[in-house]
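Partial complex: the chains shown occupy the same locations as in the complete assembly.
Letters A and B mark the chains in the order given here, with residues in each chain numbered from 1 onward.
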Amino acid sequence: MTISRPSGRAADELRPITIERNYTAHAEGSVLISCGQTKVLCTASVETRIPHFLKGQGQGWITAEYGMLPRSTGTRMGREAARGKQSGRTQEIQRLIGRSLRAAVDLTQLGEHSITLDCDVIQADGGTRTASITGAYVALNDAINHMLNKKMISKSPIARQIASVSVGIYQGMPVLDLDYPEDSTAHTDMNVIMDMNGAFIEVQGTAEGAPFTAQEMTDMLALADKGIKELIQYQTQALAS
Amino acid sequence: MTISRPSGRAADELRPITIERNYTAHAEGSVLISCGQTKVLCTASVETRIPHFLKGQGQGWITAEYGMLPRSTGTRMGREAARGKQSGRTQEIQRLIGRSLRAAVDLTQLGEHSITLDCDVIQADGGTRTASITGAYVALNDAINHMLNKKMISKSPIARQIASVSVGIYQGMPVLDLDYPEDSTAHTDMNVIMDMNGAFIEVQGTAEGAPFTAQEMTDMLALADKGIKELIQYQTQALAS
């Protein structure tokens, strides 16, 4: 069976990926990641303080916040700061980003520092949460290198490289890296975060209509594995440049 | 390899399940579900109005809210009503419950009605969100039957029976239906929602330390499949009584 993706991509084909480091001047890590038309600015901010619940345990913390600029989307969304609260979706996404990046790091090696990853969507075309995670990993690395250079820590606490991609069932077929036209009509949408060895950090799959079968799950996970391996390479190249 | 679960259960053994219908007097569906020491009151409330974004589309809506009584847990939690906001965790859970129950129903057959599923945790011992979904399905059924009896709808919009359970990696071994002592130390925690045919509604798995392997994922999904089949039977028995 052959499907035609709106973008003309093959079922297992990522969108064009670019990762631009040092995008802004002030943050210890600052990365603009583009996955096709989706663009997210990921900054990493190092602070010499830790949350209350970690006081005296000699370890660090990593957390994340996520936002969309009001006109990153096709129709303007209300500004969360003006509405006075973050939506459930926003909180869910930033909790996911934070958990994922904490899994990349040995927090006991971070000292009593915290790193905040701010992922702000400049332009949205599907897959903003997975792009955020993939980009934030690079920003986190730059922040860690900054800390090593400043002798804030003596060895890198990075425990594993991670990246994230979405997969789904579009028109009955498993596809990799859904863009907005696919995402908004897909029957199933799954976000996968893996490390460089193909082990799982997190899997979140949701049937948006008919349930999905065990075979479809297997197929989607295989696509995710392929896509994440490629994203890991993009990250590695960006960090080497 | 043999592990010893704190409760003495076998790795693939559910906790004792009871499902008590008509637990309170006012709601169209009112179910107290007990999964071991976890007790959740699930009520279904039928209202003849629909959210703004569905106006004029001739279909219905199902939504969920989740709460924990302040002393359902070992140490008292602050009351969310007093703090003035629901936590990110609460919102994440109630969004999950709502999505899952919507997947059980053909909303176009519901008419312009909405059903709210309130899942309030009376006593917590792990697995409150999965117990909420399993119990809410029964409360939803009672509410649907109420609507049929009242001629609010002429045929049942239930599309499929669903239930939910948690699985995880405890002490290196996949186990079914984690209680709190397991959940708080497990390396991986996964919540699975399936239908009566073993197809997936939602999967959410998180590594709480080391990533989990593809094999562990396969093993956990098999345990979930077994557990959910049993929960489907408990639901069926409860609805038949």
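FYI, contacts are C-beta pairs under 8 Å (C-beta built on N, C-alpha and C of every residue); 3 or more make two chains touch, one makes a residue touch a chain.
Not measured: the values here are computed from a predicted model.
Participant: Beyond the 2 copies placed here, what is the full number of copies in the complex?
Facilitator: Total copy number for the complex in this file: 6.
Keep this in mind: only the chains that are shown with their structure count from here on.
Participant: Any idea how many Å lie between the Cα centroids of chain A and chain B?
Facilitator: 28
Participant: Which of the residues in chain B end up touching chain A in this complex?
Facilitator: My answer: residues 85, 88-89, 91-92, 94-95, 99, 103, 160, 190, 194-195, 197-207, 209-214, 217, 221.
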